[in-house]
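All protein chains but one are shown at their positions in the complex.
In this document, chain identifiers A and B correspond to the written order of the chains, with residue numbering beginning at 1 in each.
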Amino acid sequence: MTESGVGASAPTPAVSLRGIDKRFGAVRACNSVDLDLHRGRIHGILGENGAGKSTLMKMLIGLVLPDGGRIEIDGVERQIHEPMDAARLGIGMVHQHFSLVDALTVWENVSLGESGQLDSRSIRNRVGEIGEHYGLEIDPDARVGELTAGLRQRVEIIKCLRRDPSIVIFDEPTSVLTPEESHQLFRAFRDVVAAEGRAVVLVSHKLGEILEATDDITIMRQGSVALRTLTEETDAPSLAHAMVGRPVSLRAEGAALGLTEAVADDTPDESKDAVDDIEPPVLRVEGAVATVGRGTRVLDDLSITVRPGEILGIAGVEGNGQRALGDLLSSLLPLARGSVTVDGAEVSTSRPGAMARAGIGVIPEDRHDSGVVLDMSVAENLVMVDPGRCATRGVIDRGRLHDNALRLIDEFDIQCSGPDAPLWSLSGGNQQRVVLARELDQGPRVLVASQPTRGLDVGAIEYMSERLRAAAASGVAVVLISSELEEILDLADRIAVMYRGRVVGEMARSEVDIERLGLLMGGAAA
Amino acid sequence: MTSRAARYLALYIASIAVALSASVVLVQATGGEWRTVLSALLDGSILGPGRWGQTLGAAAPMLLVALGTIVSGRAGLVNIGQEGQLLMGTAFAVYFGFRIGGPGPFTIIVLLVFGALGGAVWAMIAGGLRFRRGVPEVLTTLLLVTVAAQAIAFGLKNQSLLLASEASRGNRNQVSAQLDPDSRLPVLRLFGNEIPSAVFIAVGLALILGFVAARTVWGFRLTMVGRNTRAAQRFGISQSRYGMWAMAISGGFAGLAGAVMLAGGGFQFGNFRLVPGFSANIGWTGLLVALVAREKALAAIPVALVFGALRTGSGFVSSTGVEAEITEVIQGFLVLALLVPPAVVFLQDRRAARAMTKART
Partner (left out) sequence: MDFLNAVLDIFTSESTYVNAALFGGLLLFAASGEWIAERAGTINISVEAMLLAGAFTSAIGYHLSGSAAVGLLAGAVGGVVIATVQAEMSHRLAADQFVVGLTLNILTVGLVGFLDRQISTTTQKAAVWEVPLLSDLPLVGTALFGQPWPFLVLYAIVPISWWLVFRTRWGLEVRASGEDPQAADVSGIHVNRRRRQSILYAGLTSGLGGAFLIFVQIGRFETGIVSGRGFIAIAAVIFGGWTLRGTVGGCVLFAGALSFRLSLQVLGYDQINSEFLQALPFLFTIVAMAVFATRVRPPSALARPFVRGLK
């Protein structure tokens, strides 16, 4: 079955993939994938993290070469060896990260990768035109490094649309948007598609988005196509089933699947509210103010308190200071004003390792950035907080190091070739387990989990959620920072919304009102 | 042998062969005879009487410089100012060595200690600028080399600093006084060779460094700082503290190299005097040794030997009618050739590794 459900008189697909194969070493990222994309329709590619959808799109865009199979553009077979080829064929992608150069201006960034003379005036004009047409106004001479995440996405979109692509691919675009902005974006898809006869592809791991925004759906699971259907002919449970490969309880796993409604409707366990108000908070951040670069405030009078056994969910659109909060609690960001106290004792924000010593464990947003050392072994990564534990008089005892690692590998079910395996040889999910193991092994008073399930497949997401709940149940104060609302709604007892470096509203889980949350996330007054 | 080791071996053999062939071609093309050049090299470095000792004497300071470079490299710092740190170390050794009196062995200790101190201080200037003001150390260490050379030249014009008194320097300008025979590093006489004790110092330190880097908590933390400073900071390892220590040790090793060249180098290095051109590129060569040995302390030992042999061998080459500069050319070709195998393997590994970790968007 090759047609994606459109009628027999359908025109030639804009893009036709046949039998696409891609292998990375022993891993099969794409397994004989067939896909058709039609003009005038919005195609959703749904799949959990690691299912192969990103790799597939990267082949269309020229960043990855397929090992086998055919790509046809408007019925003609094409070779796409590099981004230039894709651009010439009219394929454009709005990237999530890594496509804009901070030091250059908007118009310079928009024209990166094109060929031909550099005519700054005409490019600037074009930026203005496109901006007006799609409601994406932006100053062409602004320096990209000084823009907010939402504006940067605008630049990405303009950069993509400038080439007048017939096929526009959006790769997980909503993490930098509030719920309302996401709806707006999906409406804009309609304009782009219908009015102009382009094909739009929305790549996402969120079921809810796909159901809302698309006409056709292709579900990928472990490198293969698991389901092809029209959006109007399917529903959440079927999609969920195809995504994961087994019957799914939307109640229980809705969060992992990106289904806001399922999770929001879920009446939380009453006992969550009864978290002891009597117990004093473990972690108190008061009036935190921190600046970077030329005085931009990343934290602007931020205050939070967390009690033992409580999960505080920090919601908010990416780029509103969440990373700074994570860095603060990792001793990576000093405060200009304000304080951090753990169990009543103030912790220095400018001394390396002070937070860790005070009992704050952290699962960082980007483990490669501050969570692990890729070139060191699993065993070494597991003792990083306190290598002295496996040493006598400053000399590391190899035996103790090894045993410690074996213990944790077993307890946390870390898949690796052994304690001496270099960390880079582990999969993302297992690397995350190493971080989790190490942090929990310290018996922390506070556990900060920053975007902990990013990039993980459903199974790994569920494991992580279980562990976080277990930690809270054993009395640890958990701070869950996430831009995925589903995750927050699933796990948190209390929710605080961050906007521009401060908390703009708080509510208990039982009182959650999605609309209000969305407004707060967008900066509207509480 | 694993396939990986086999790949390395094949690549190394191939690239060394290319380098040596290019050298042969150069020699032949300019009228020389490569066989005589080769035998001169071998004579000069190992076969001739007493030459082994000389080669070891040249290799020892190179090894010391290389060890220091390995330490700063571990901490993620790029120190390319060893030449200057070496000179400063020697200057300190000369200045304090001649002013602090005492019996011979005591003076030797003073020389070595102040030598290391001088190099450490010089490197810490770059370290301070890096950790206080964010100035990249690759630039400051490089610039400080010329500053050091000029400072030494200045010092050698002033008796209050480094210049010897008229009486003790004869009709030479710009030289320091000569060390007394009992203030010199002892040599071990073995099979007709004079093996400077610097060799044992250097090898001993290589072994110690290898152990410390791989087995101690301090070494562990140093490695963390070099591989991921943010993670290290999270775990209480201050980049500036460990970095400054690394720079100090790195400069200290270079300074120590200068001190052993002064106190034990004999005719190879100024004959126990600080003279213009004293450093003889040992700093640069030591840096190359560290880089060719891929920052492994134990591997630096044989590499230093090869470079040392080239150096001492070159002395005999000019008598064959071929210019002595040919050894620098051979050295250059060899280093370039030796850079190729790790680079190729690295690129191949990179492709394989990316297959195993799942790439994020």
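Please note the rule applied: contacts are C-beta pairs under 8 Å (C-beta built on N, C-alpha and C of every residue); 3 or more make two chains touch, one makes a residue touch a chain.
Predicted, not measured: the structure shown is a model, and the values here were computed from it.
Which of B:77, B:112 or B:326 touches the hidden chain is settled by the complete complex: it is B:326. Considering the whole complex, the residue from B:9, B:25 or B:135 that touches the absent chain is B:135. Listed residues A:116, A:247 or A:399: the one in touch with the omitted chain is A:116.
Listed residues A:84, A:292, A:336 or A:473: the one in touch with the omitted chain is A:84. Subunit A residues in contact with the hidden partner, per the touch definition given at the top, are 62-63, 82-84, 87, 95, 98-104, 108, 111-118, 159, 368.
By the touch criterion stated above, the residues of subunit B touching the omitted chain are 26, 30-31, 78, 80, 129, 133-136, 138-140, 142-144, 146-147, 150-151, 153-154, 157, 281, 284, 287-288, 291-292, 323, 325-329, 331-333, 335-336, 339-340, 342-344, 346-347, 350, 354, 359.
Just so it is clear, only the chains that are shown with their structure count from here on.
Across the interface of their complex, subunit B is touched by residues 23-27, 29, 50, 54-55, 95-97, 171-172, 330-332, 351-357, 362, 364, 369-376, 380, 384-385, 387-388, 391, 394-396, 398, 424-428, 455 of subunit A. Partner subunit A is touched in their complex by these residues of subunit B: 215-218, 220-221, 223-224, 227-228, 230-239, 352-361.
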